[in-house]
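Missing here is one protein chain; the remaining ones are kept as they sit in the complex.
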Amino acid sequence: MSEVVATVPNGAHIALGGFAIARNVITIVHELIRQQKRELVVSQGVAGLDTDLLVGAGLVSRLIIGGGSLDRFGPVHCINRARETGSLLFEDWTSLSLCFRYLAGALGLSFIPIKSLIASEILERLERGPGAGDVKPMQCPFTGETYLALSALTPDVSFVHVQTADADGNCRIDGPRWENEEQAKAAKRLIVVAETIVPTEEIQRTPERTIIPGHRVEAVIHQPFGAHPTAVFGCYDYDAAHLKLYVEHSKRAERIGEYIDTYIRGTKNHPEYLERAGGLAHLAALKADPVLGY
Amino acid sequence: MSEVVATVPNGAHIALGGFAIARNVITIVHELIRQQKRELVVSQGVAGLDTDLLVGAGLVSRLIIGGGSLDRFGPVHCINRARETGSLLFEDWTSLSLCFRYLAGALGLSFIPIKSLIASEILERLERGPGAGDVKPMQCPFTGETYLALSALTPDVSFVHVQTADADGNCRIDGPRWENEEQAKAAKRLIVVAETIVPTEEIQRTPERTIIPGHRVEAVIHQPFGAHPTAVFGCYDYDAAHLKLYVEHSKRAERIGEYIDTYIRGTKNHPEYLERAGGLAHLAALKADPVLGY
Amino acid sequence: MSEIRATEIMVAAGAHELKDGETVVVGIGLPQIACFLAKATHAPGLTPLLEIGVANMRPKDTPVGLADSRIFYRATCWSGFLDVMGMNLHRGIVDTGFLGALEVDRFGNINTTLSREGGRLRYFNGSAGGNDVASLAKRVIVIMRHEKRKLPVAVSHLTSPGFVGGRARAELGLRGGGPHRIITDKAVMGFDKENHSATLVSLHPGVDLEDVLANTGFPLQVPDVVPLTPLPTAEELRLLRHEIDPKSVYLGGVG
Partner (left out) sequence: MSEIRATEIMVAAGAHELKDGETVVVGIGLPQIACFLAKATHAPGLTPLLEIGVANMRPKDTPVGLADSRIFYRATCWSGFLDVMGMNLHRGIVDTGFLGALEVDRFGNINTTLSREGGRLRYFNGSAGGNDVASLAKRVIVIMRHEKRKLPVAVSHLTSPGFVGGRARAELGLRGGGPHRIITDKAVMGFDKENHSATLVSLHPGVDLEDVLANTGFPLQVPDVVPLTPLPTAEELRLLRHEIDPKSVYLGGVG
C-alpha cells in the first residue's frame, strides 16, 4: 500500500474515481498526505472529500474538475477557499466535458468534439486560464457544424475504489459508475482499491460485470472500509457523523489541519485511521442492508 | 411482430446486431423477406447469415459492413456474389471504423477521428465509391496529428437480438457484445428481439447488467430460438446441420431461392419456420449447457 | 390536511410541466421530487435519468444528494456519464432538463458557481452536469427560491447558458432549446418567443403581482391576464407527504 503510493512522483497528474461522498479513494488520499506529496495535479468529474482533503493538506498545485460537493453535508470548503485565495491553478469544467476528455484519452484520440461549454463563462475562464490550450473551436469536416474541440486527458496515475476485484485486478463496480471506466482506461497507470477480493473463478462466472479488465491494472489494494467516511454502494453507507465532523473542520482554514493531524498524520495506516474514526462497533452500524445496498 | 416489421419503409437504413453466426436477428430478417421489402441499406460490423439472406433475397441496394463470415461453415456467398456481379452498392469498412461511426452517432457527434484505414486499399475504394462522403483526412487541432475523420452512422432502425429483456425493453446481453451498444444507441429507432422476457423486478436486481435501457427501445419481440440457426450464448448453440444446408444453397445463385422458398416464404412466421427446420426435438438438442453456455 | 406549503406548489407546478413518456435529466432536490410526483400521477411512462449513470430509479428512502445510494435504489439501469450525458443528452433525446440554481437572470442564464455577497467572492459547487444539461436538453426548467438577489438582471457567473444576450439558441451555436420555465415559491415564469426575456406565466395563489415584481431583480414581462398556478391536488399532496418525501427533507425548506 504505502509502497504503491510511494511510486507516485511529486508533480504527477493523478485522477480520482470518487464522486462527492461516494467511493472516494480515501485510503490513497490519506497515504498521499502521510507521504507529503507536493505539486500534484488532480483531475476528477465531481470532487468530494477526497480532493477536498488533498487541497486542504496543501498537496495540490492544479485542479481540473467538473464540480465539487459533499451533498447535503456542505460544499468542498478547502477547494472553494483555495479558489477564493487563488492559492492554486483552477480549471472549472463540466461532468460531460471531462468525461469526453477521459474518453478521448481512453480511445487514444488526442481530441474530441463537444456541443456543451459553448457560450458560457466556464469556457471564457478556461480560455483565459491554464486550460487555454485544451479547448479550441472547430468545424465538422462533413456538416460544417461548429464544435468545441477538447484535448484528451491522460492522467499519469488513476485511482479507483471498487466493490470487488480479483488478484489480477479484474474489477466489478456496482451502482452508477460516473466517469470511472473512461478515467481508468485513459490513465497511463491504474491502481485499484477493492473492498473485497474474490477468486478469479468468481469473476469468470459473470465476465459481463468486469468493468476494468485485469491487464489494465498495475496494483490491487485490498482495504475493507477503504472509502470511509464516504459510501460504497452494497458495502456501507456514508458516515454522516464523521462527514459533519469533517465539515466542521474544513469550514475554517485554521481547523482543517487539526482534522488532518488527528485522523491522517496521527495514524500510521488505514486500519489505525478506522480505529480512530470509531472502530469496529461504529463501522458495523454503517454496513449496508443486503437488499437496499445502503 | 409482422406489424413491427411492416413499419420499416422500403429504402430504409437498417442496422443488424448479429456477428457472423452469433445472435443474428433471423426472426426479423425472415419477416423482412416475407414482406418483400426493397432497396434496403444494411449496416453491420461483421455480416453473417442475417445479411447474407437479405442480399440473397434481393432486398438490399447498399451494404455498409466491416466484414462477413459464417465462420468455418464458409464465406457469405450471397454477399460475395453480389460484389462480384456488382449488383449492389458496396462499402467495405473495418470492425473499429464502423464501431467508431456508430459511437459518433450514439454520442450525437457528426464525426469522429480514427487512426486505422489509413494507407489501405479499403480507404482508396471508399474514396472512389459510395462511401466517399463519409471519410476525410483531418488534423488534430491541438497536436496537428493527421487523422481520418469518419462521418457518424445513424441507422433509421436498429435490430438487436438479446438473451433477456423486460416488457419495457430493458436489455441484458450475455457474452461479448461487439458493436451492439453503440449501434443500438446510434439508431433513430430500436427494435429488440429477446429469447426470454423477465419481470422488471428481475432487471432491478442487477441494473449494472442492463446494456440498453428501456426508454431507448420502441418494441420488444419475444421469440425463443429467434436467432436459429445462429447461436445465442447461454441459450443455444448454432445449428451446424442447418448452416451446412444453408451454405449448400447459398453457394449457387440458382439454389438460394429454393432455401428462401422452403424456409421463409413457405412459412407464415418464426414458429412455423422452426417446425420446418426440425421442430422441438431438433431444437432441444441445441439447448445450451447451463455451465458452458453452449 | 395541514396548510399547503410553497414547496408543494412548486413541485406540483414542476410535475405538471412534464409529459408522459418524456426522458428527463433531473438534479437533486425539488427537481427530482417533482419528477417522482409526475411519474406517480399523470406520467407513469416518464424516464428520469441521473447524470451519474442511473435510469428510472424508484427510491424508497429520501437521499441527501446525488451520490447517496438511496437515490438509485430500484433503478432499471446503472451506467455512467457516457451513457446518460453522452448517449442520451448529447445525442439529443433528452426532452427536459430539470435544475436548481443559485442565480437565474432574465435570459435564463444560470449561475451555480459563485456568489458576490457584499463584494466578497464565494465559490460553490460549479457546474457538474448543469452546463451540459442547459446546453443540450430540448428544454430546461429551473426551480428555485424567489429572491431579488437570486433573480438579477445578469448572473454574477454564467455557468450554464440560456438565451445569452437575448440571442436565439441556434445563433449561440447551442443545440438544446434552452430555458422554458423558472418555477419559484411565488410564481411560474417563462420566456418571450421574440426577445427571449423572462415573462410571468402564473402567480401562486395568495401571492400578488407587486410582491413578485418587488422580489425580482430583472424587468419581468407581465401579460394583461395572469392566471393562478394550480394548487396540488389532495392526491398529489398525499403522495408528496406520505410517499415521496415523508421526512420533508426537501419539502421542508425551499431548495
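Just so it is clear, A, B and C label the chains in written order, and each chain counts residues from 1 on its own.
The working rule: a contact is a pair of C-beta atoms (placed from the backbone, for glycine too) under 8 Å apart; a residue touches a chain by one contact, two chains touch by 3 or more.
Quantities reported herein were computed from a predicted structural model and do not represent experimental measurements.
The chain we do not see here touches A, B in the full complex. Here the missing chain is touched by one residue of B:8, B:46 or B:217, and it is B:46. If you put the hidden chain back, the residue from A:84, A:168, A:248 or A:261 that touches it is A:168. Checked against the full complex, the candidates B:111, B:178 or B:246 give a single residue touching the omitted chain, namely B:178.
Touch with the chain that is not drawn comes from one residue among B:59, B:117 or B:165, which is B:117. Those residues of chain B that touch the chain absent from the view are 19-22, 45-46, 48, 65-69, 71-73, 75-76, 79-80, 83-84, 92-97, 99-100, 103, 114-122, 146, 174-182, 230-231, 233-234, 237-238, 288, 292-294. Of the residues in chain A, those that touch the hidden partner chain are 106-109, 166, 168, 170, 185, 200, 203-204, 207-208, 210, 213-216.
Here is the rule we use: only the chains that are shown with their structure count from here on.
Looking at chain A and chain C, the chains in contact with each of them are B.
By the count of C-beta pairs in contact, the leading chain pair is A-C. When chain centres are defined as mean Cα coordinates, B lies farthest from chain C. Between the Cα centres of chain A and chain C there is a gap of 28 Å.
Once the centre of each chain is set as its mean CA position, chain A and chain B turn out to be 39 Å apart.
Taken residue by residue, chain B touches two or more other chains at 108-109, 208, whereas all remaining positions touch fewer.
Shown for chain C are the residues in touch with two or more other chains, namely 72, 78-79, 86, 90, 136, 175.
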